[in-house]
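A short worksheet on the structure shown next.
Showing just some of the chains, left in place.
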Amino acid sequence: MKVGFCTMNYAAKPLDEVVRIAAEAGYEAVEIPAFLDNGQVDLEELLAGGAKGVKELVEGHGLSISAISNHADTMAILGGGADVAHIAPGTPDEQHEWAANRLVMTAQLANALEVPVVISFTGIGSMSHMNVFPYPNGWAEEEENFVERFMPILDRFQEYGVKLAIEGHPNNIIYDTHTARRAVELTGGHPCFGVNFDPANLLYTGISVEAFIDEMQGRIFAVHAKDCQILQHNMPRGGYWMFQGDWGNYQRSFRFRIPGWGSIDWKSVISELYLTGYDGVFSYEHEDVTMSADDGVEKTIAFLKPLMIKKPFEARTDKLFTK
Amino acid sequence: MKVGFCTMNYAAKPLDEVVRIAAEAGYEAVEIPAFLDNGQVDLEELLAGGAKGVKELVEGHGLSISAISNHADTMAILGGGADVAHIAPGTPDEQHEWAANRLVMTAQLANALEVPVVISFTGIGSMSHMNVFPYPNGWAEEEENFVERFMPILDRFQEYGVKLAIEGHPNNIIYDTHTARRAVELTGGHPCFGVNFDPANLLYTGISVEAFIDEMQGRIFAVHAKDCQILQHNMPRGGYWMFQGDWGNYQRSFRFRIPGWGSIDWKSVISELYLTGYDGVFSYEHEDVTMSADDGVEKTIAFLKPLMIKKPFEARTDKLFTK
Amino acid sequence: MKVGFCTMNYAAKPLDEVVRIAAEAGYEAVEIPAFLDNGQVDLEELLAGGAKGVKELVEGHGLSISAISNHADTMAILGGGADVAHIAPGTPDEQHEWAANRLVMTAQLANALEVPVVISFTGIGSMSHMNVFPYPNGWAEEEENFVERFMPILDRFQEYGVKLAIEGHPNNIIYDTHTARRAVELTGGHPCFGVNFDPANLLYTGISVEAFIDEMQGRIFAVHAKDCQILQHNMPRGGYWMFQGDWGNYQRSFRFRIPGWGSIDWKSVISELYLTGYDGVFSYEHEDVTMSADDGVEKTIAFLKPLMIKKPFEARTDKLFTK
C-alpha cells in the first residue's frame, strides 16, 4: 500500500512543481488529470508524442503514476445539454460522442504511460430519475444509455490493456452500493470495469463504506484518500441531502475533508480493503474547505503513511492457532 | 385536531363511495384530488357548476373538505420535457403554462367549495441541480424559475382567498428544512405561501421533522398522516438515497408506511405541531406497500384518533407553578 | 398496581369535583395536597376535625388515598431566604422550623386518614453547592443540614406510622441515583425514609431510571406517573441543563409530559418496579404544557391502565423450565 497524490490539488501550479512537492512531502505516486484545459496535462499533446516526458518527469522524482483521471470531460457521456455545456460542445449527441472519445483517448494515454487504471465519472441524464416519481422509467433509461455508451468504451479499454475505475458520486449512475453492483451487472462483468473507491463521495448517502468494499471486492481498481465530515449538529435541518449552495457554508450537514479529519474510519477502511485484496495506492485529493492544500499535504501524509499495511498475516502454526 | 382522509387512497373507487368509507371508519374530513384524470373529481366540470354537489356529498356524511390536492399536474410547473410528458402536453413552455393554469384552477375550485387550502408539488427542472457539480448555477436557476412562475400563482390564490401548501419531496424545490425556509424567503413571505407537512417525505433525508415544524411554524397549512420506515438492516448498502426501483423491494432502505408503522414519532410530531400553532387536520394517505388500503383505513384511525389534542394547557395558578 | 390521580391536576377546582372526575375516568386512587393555600385541602382544618369527611368523600367514589403530598411547604426545610419567602415566613431559621412543622403535620394528617405515605421535597440551601467550585464544602454542609433537620422529622413519622417519600428534583438534596442512595445512607437506613419515584424529574439528568429503581428497591414508597420528553433536535444548544425560562418555550431541550408522550419507557419502568417489589399506585400528575388537563386525564388512563401488572410469574414446572 502506498500514499499517492492527485496533482490537481494544486490546479494552479504546473505539473513538475506539483510532482516535486509531492515527492518532497513523502508521497509515492501521483494521479494526473486528462480533462480538457486542466492546466497540467494536455491529452492531445501527449498522445502526439509527449507522453514519455511525463513518465520520466514523475519517475525522476522516484514516484509512479497510479492512475490518470478524467473527471470533467466524462460528465458529458451520460449527461448532456446546458448542465455540461461548459464541458462539452454541441448538441447532446455531439456532447456524448465528444466525451466518450475523450475517455477513450485517456485510456490511450494510460497505455502510452504504462498506467494500469483510468478514473472517470459517467454523468447522468438527470438525477431526477433516481426517484420513480414523476417518471417511472427514468432510471431504466439511464441504465440503457449507460450500457449503450460504455460497452464500446470498455472494449477499447480492453484493447489498450487499461482498467476503467468509475468514481461513485451524485449526478452519476453509481452513487451507493446497490448502484455500484448494478453497474457491474449491466456490463456483464466486463473485466475492465470497476470502481475508484472514494469513500467521501459515498458516506453522505448514509451507507457503510465497509459494506461497499466487501460487495465490490475484486472490482476496486483505485482509491481516493478523501474524507467526509458529517456534521451532526447541522443534521436536524439539512440531513443527508443538503447539496445546493456553497461548500464553505458552516450550516452544511457535511463537508469534504482531508483524511483523518472526517467521519470515515480509515483504519477500518484500510483493513477491509487489504483483507479483500486491494494492495494499491491511496490517492490524496484535497477538497477541504477548512484549510489550505499546504496544510493538507503535510497533515495527510503524516496521518496515512503509518497506516499503510505492508504484509498479510502469516498464519501462526502453534497450538493456540489452527487456521 | 382531526383525522382526515385522502380520497385517492381508493383511486379506483368513485368519490361518493370513498367518502362513505371514510365517514363510516370515523374520519372527520377528506382531501380530494384535482389533477387531470384522477377518476374522482373533474376540475373543469366542477368549475362549470358541479362544485356545490361535491360539497353537499361530503357534508352529507358529516365530513368537511380539509384541502384540495393537485400532486400530478403541478409537477410540470417547474418540471418539463419527457419526464412529465404523460402529465402535461406540449413544449416545456406550454407544459409550464398548462400546469400553472391547472393550479390556479384548483384554487378557484377551493374558493367555490369554501376550502381554505390547496396542496401541490412544484416539480423541478432537474434534481441534478441540487449538486453544484457539474453545473454550479443549476439550483439558482431553479430558484429563479420558482419565483417567476409561482409569484403570479400566489397572487391569484390571494384573490381567491386560498392558501397554497407545497408538499416537500424529492424532485421539487422543497425537500428539507433549508429549502423550505428558502422558499418562504424567495416569495418574500407571501401570506398565501406555506407547506403541506408530510413527514414521511422528509424523514429519509435524515432531517429532524420536529426541527422542520419549529422552523416552519405559522407556515404549515396542512398535514399528511403518512409514515416512513427507515430499515436499519438495509442501510449499510442503500443508505438514505436508495430511490430508483420498485417500492416493494425488501432490500430498500426505506418504505412509506401508514402512521404508527414507521420511524416517525407521532406523539412528538403532534405535540410539536400543536404547541407551535397547528390545530387542523391530519390527512391519512396510503402508500404502504406492505398492506392493503383496507388494513390502513382501520389501523390508522385506531392509532391516530386517540392522539388528537383537544385543548391547550390551561396554565396552573397554584404555588407550584408560576408559568 | 393501580392508576391514581393527583388532585392538584385541577388546582382551581374543589376537591370533591376533582375526585368525581378521577373516579368517572377510571382512576382508582387519589393523591391529595397538604401545602398551605392549595385550595383543596386545609391541613389545619382537617387536623382540627375534618379528616374523616375527606376520607369518606374519596371512598364514597370507590377510591382510596394513596398519599398526601406536600411539595411547596417542604422546600423551606433546607431552603431559606428570598427564594422561599413566598412559601414560608420569617428568618431562615423560622422558615426551616415552620416548614419542618408543616411536614410533621402532614404526617399527622396521613395518620388520621390512614394513608401510609407522605410525599415531600427537601429544598436546598443553594444548588450552587452541587459543584465543588467555588465552595468545596458546600454539599457537605447541605448534607449536614439534611441530617440535622430530617432525622427528628423521620422519628415523628415513625410515631405516626407513616412513611416519608422524598421526590427527587433539582433544588433538592436528591436529584440522581447517587444522591438518592446517599440520602438513605445519611439517615442510617431509617425505616420510614424512602422516595417518591417520579421518573420525569430524573430523566433529564441523563441517568437510567431503571438503574434508579434497581438501586432503590425496597425504598420506593410511591410513584408519580409523569413523563419527560427529551427533545433531541434542541439538545445541541440547550443540553441536559436547560432550565431557566418558560416551560412552554419550543426551544427547550425537555418538557414534562403525560405518561406515554415522553422519553420514558413505561413498560420497562413498570416491569422493573414490579420485579423489584413495588405493587402500589402510579399517581398521574399533569404538568404537560402541550395539552389540557382534560386531554391528559383521558389519554393517561387509556395508556396506563392496560399496563398494570396483576400477578407475578407463577414459575412453570415442566421440563422446559427449571428454576
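In this document, chain identifiers A, B and C correspond to the written order of the chains, with residue numbering beginning at 1 in each.
Basically, a contact is a pair of C-beta atoms (placed from the backbone, for glycine too) under 8 Å apart; a residue touches a chain by one contact, two chains touch by 3 or more.
Predicted model only: the values in this text are computed from it and were never measured.
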| item | value |
| --- | --- |
| Given 3 visible subunits, total identical subunits the whole complex contains | 6 |
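Here is the rule we use: only the chains that are shown with their structure count from here on.
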| item | value |
| --- | --- |
| Interface composition of copies chain A and chain B: same or different, split at half | same |
| Rounded Å distance between chain B and chain C, as computed from the means of their C-alpha atoms | 44 |
| Between chain C and chain A, distance of the C-alpha-averaged centres to the nearest whole Å | 61 |
| Cα-centroid distance, chain A relative to chain B, in whole angstrom | 39 |
| Residue numbers of chain B (touch at least two other chains) | 208, 210-211 |
| In the complex with chain C, residue positions of chain B that touch it | 208, 210-211, 214, 217, 267-268, 271-272, 274-276, 306-307, 309-314, 316-321, 323 |
| Contact footprint of chain A on chain B as seen in their complex | 72, 75, 79, 82-84, 86-87, 123-124, 126-135, 138-139, 169-171, 175-179, 205-208, 210-212, 215, 235-245, 247, 251, 253 |
| In the complex, chain C residues that touch chain B | 8, 11-12, 35-39, 71-72, 86-87, 229, 231-233, 246-248, 250-251, 257, 260-261, 287-295, 299, 302 |
